[in-house]
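Can you read through this structure? Questions will come right after.
A single protein chain has been omitted; all remaining protein chains appear in their positions.
A, B and C are the chain letters, set down in written order, and residue numbers restart from 1 in every chain.
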Amino acid sequence: MPKTMLAVVKPEAAPGAEIREVNIPSYGRTDVLVKVKVASICGTDLHIYEWDQWAQRRIHPPLIPGHEFCGEVVAFGDEVTSVKEGDFVSAEMHVACGKCLQCRTGEAHICQNVKIIGVDTNGAFAEYVVIPESNIWKLDPAIPQEYASILDPLGNAVHTVLAGEIAAKTVAVTGCGPIGLFSIAVARAVGATTIFAIEVNEHRRKLATKMNADYALDPSKDDVRAIVAEKTGGLGVDVILEMAGQPTPSASPSTSSAAADASRCSASPRSRSRSISPRTSSSKASPFKASTAAACTRPGTR
Amino acid sequence: MPKTMLAVVKPEAAPGAEIREVNIPSYGRTDVLVKVKVASICGTDLHIYEWDQWAQRRIHPPLIPGHEFCGEVVAFGDEVTSVKEGDFVSAEMHVACGKCLQCRTGEAHICQNVKIIGVDTNGAFAEYVVIPESNIWKLDPAIPQEYASILDPLGNAVHTVLAGEIAAKTVAVTGCGPIGLFSIAVARAVGATTIFAIEVNEHRRKLATKMNADYALDPSKDDVRAIVAEKTGGLGVDVILEMAGQPTPSASPSTSSAAADASRCSASPRSRSRSISPRTSSSKASPFKASTAAACTRPGTR
Amino acid sequence: MPKTMLAVVKPEAAPGAEIREVNIPSYGRTDVLVKVKVASICGTDLHIYEWDQWAQRRIHPPLIPGHEFCGEVVAFGDEVTSVKEGDFVSAEMHVACGKCLQCRTGEAHICQNVKIIGVDTNGAFAEYVVIPESNIWKLDPAIPQEYASILDPLGNAVHTVLAGEIAAKTVAVTGCGPIGLFSIAVARAVGATTIFAIEVNEHRRKLATKMNADYALDPSKDDVRAIVAEKTGGLGVDVILEMAGQPTPSASPSTSSAAADASRCSASPRSRSRSISPRTSSSKASPFKASTAAACTRPGTR
Partner (left out) sequence: MPKTMLAVVKPEAAPGAEIREVNIPSYGRTDVLVKVKVASICGTDLHIYEWDQWAQRRIHPPLIPGHEFCGEVVAFGDEVTSVKEGDFVSAEMHVACGKCLQCRTGEAHICQNVKIIGVDTNGAFAEYVVIPESNIWKLDPAIPQEYASILDPLGNAVHTVLAGEIAAKTVAVTGCGPIGLFSIAVARAVGATTIFAIEVNEHRRKLATKMNADYALDPSKDDVRAIVAEKTGGLGVDVILEMAGQPTPSASPSTSSAAADASRCSASPRSRSRSISPRTSSSKASPFKASTAAACTRPGTR
């Protein structure tokens, strides 16, 4: 076992990052040391790199970013019982405190004191990363590594889609960044009927079609409201999955006008219409990476 | 049985109304004829009287308004089986079509073709009113008539409060018009813990206290956010009941700034915070009079 | 339009039935007259034919049975607005009273006074059947008629499967009569993961495999508990769909021991295990034909 490793480091409170040789992190009695195989770049990482306002408020350099990854267990603390050397794993990067009211009452995904590995503490853009045992998720080695590294945004889509009834429902997805695209696939897999993808970017609309959306509409040209009404017998959709997130230079205002259009679509009498976004969906499952939901729809992450 | 009766009539598309002698309405085989004992004035009735924009779009005179009332059964059609002469009754005034997708699937409260008695058809500001048997609610004669005439706005409060978890929850009610005030009483009756009433009008704050709100705050003077945070151990409230509705001359902008304040209060990590308004709550029970929710908070209905 | 039609008639309180020429039924102002294209035989119909104890208590001859069918609209009453001549339709055969507490509160599927067409009133084993407009379901003409005639038991499966979380869950189906088999297909379509079919009858196990069950187990030979535990990593299944119904000569006791086995499988720590049967699932959608759930798993209906 070497003593040092290469890591992407955000060295100081300014734009940019560096690749440096640093010490391999030490791990505690309940921690797992993972050798990183593949890491993915989230919009959050771009915020950190570019040192925008969000990053200036949240990030305290020096920091190794990176919170989407997969790897292999190489070592672990004395109290770890559920993994063994060589296990193929990914991780829930939100570390809940376990003490606050939310943690005590089955709502750890909204822990008051959550720490995000790769945001608040050193992350996965390095050869090794330390993860608490409770946050390790063992994976089937049959899953390709590049897929295993993006379970985080996929989880956002899964939790959003499953936050309410979806089987046999008609669905509009507004915004087809990575999470929006994932949500099309997830909705399809769990029995949604007609799926409308609403997105201004042509490349993304093509991807939406590839993900099996029934209709990929361009709100800058198509009369989204009329088309949705026509294809749903005048009822509008049952479920709106708002995946456009914060206005960004390339997506706004047309995407948000798309969202507005879609919202109007739901001004049908069907009460079961609901607008869910990753930011507000409350998963009972692993803590939810709300902060990256909008970010992941940035052009740069395409 | 007389042939004619007195009624408040909206004779034409203009402000005002008249008391006229009109024919007692005929009833069908599945209808109940009720002698009105007490009728209450809803904000909707003020819209109709004043002939504002909403009224101009929705109301087709001549019309007998009135949809909050109680009375006594005096006659009924051949197929009516569940009431008898002399029964003390009120009524659900939303008449669902029974044919649309919503009606067929247990969601009649959002019927696509709902007709409201007193809005779309002749109502209860008259000596007699015709109600379909399915919409009659039999009442205990022990209920005072003036209470029995306002079950409609009380129902709005009941359905809003019970639309999610409320027992042992902290609650903020933003806007203390009639429905807001009712919601305080309902929340209290079903085990809410601390209840914050947020309202600019002093008279209404006093009523809120009378309804057993723990704190009646004036958002134009009090630091609502700080007080709620202090009294909830920094957690914010679990439930926000948005009862301020549409901005109205007297209530806005201070009430809506109160609502904004309250919303910020919920920007705590407690996901169970939810904002419910009568307009969006989806009751499984009797169809829901969404259109009057905001209206009922108008100063004139105090 | 002819005056008479052929119908299967249960003429008197005794086993058997006859084909007779009878008058085409008259229809009311809110009714639809449907020319029957295909009708299916439910276990309930066998009870009626055989005149068993259930039938003796429930059925009042003379009666035209039959409650699973599809057909074509040929005429309708004055007040009917949602269908036109030639429409391809099936029907919800539970006619709710619209007056009881359940009907008034979105629970019409457990109406206190429900009447079942084909059980309590004349049904679809005839050339023509009368259906209230509210109970007509319009179908896509692309659906084959033999499929369109069995939407009733399929609905039982749909409502049972969707009565709780199912996406990404492991599922055991105990009893693979028609509804059990349908439930395998439905669970598959809405994203269930591993599906265990548990059934003593070899023919039905083969059908279960055809419906895409992952494992079709014979509780009279296989160690169901051990196999389920092994295939679920010791967790047991998340969802048990109890489709074996009442013990019947051929299915019991082995099937019920299968169910018992399966129940034991759920004695895992996973609280989300639930046992749902058509008899107890409470659908918000169309009234639910509980009485036939068990019946439909009778050998004779295979």
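Keep in mind that, in the parts below, a residue touches a chain if its C-beta (ideal position, glycine included) is under 8 Å from a C-beta of that chain, and two chains touch if they have at least 3 such contacts.
Computed from a predicted structure; not experimentally measured.
Residue-wise, the contact with the chain that is not shown comes from C:H109, picked out of C:K10, C:H47, C:H109 or C:R225. Remark: the omitted chain is touched by one listed residue; of C:L6, C:L101 or C:A226 this is C:L101. From the options B:V22, B:V38 or B:L162, the residue with contact to the unseen chain in the full assembly is B:L162.
Where chain B meets the chain that is not shown, the touching residues are 158, 162, 165-168, 189-191. Contact between chain A and the unshown chain involves residues 81-82, 92, 98-99, 103-109, 133-134, 137, 283-286.
The criterion applied here is as follows: only the chains that are shown with their structure count from here on.
Taking each chain's centre as the mean of its C-alpha atoms, chain A lies 41 Å from chain C.
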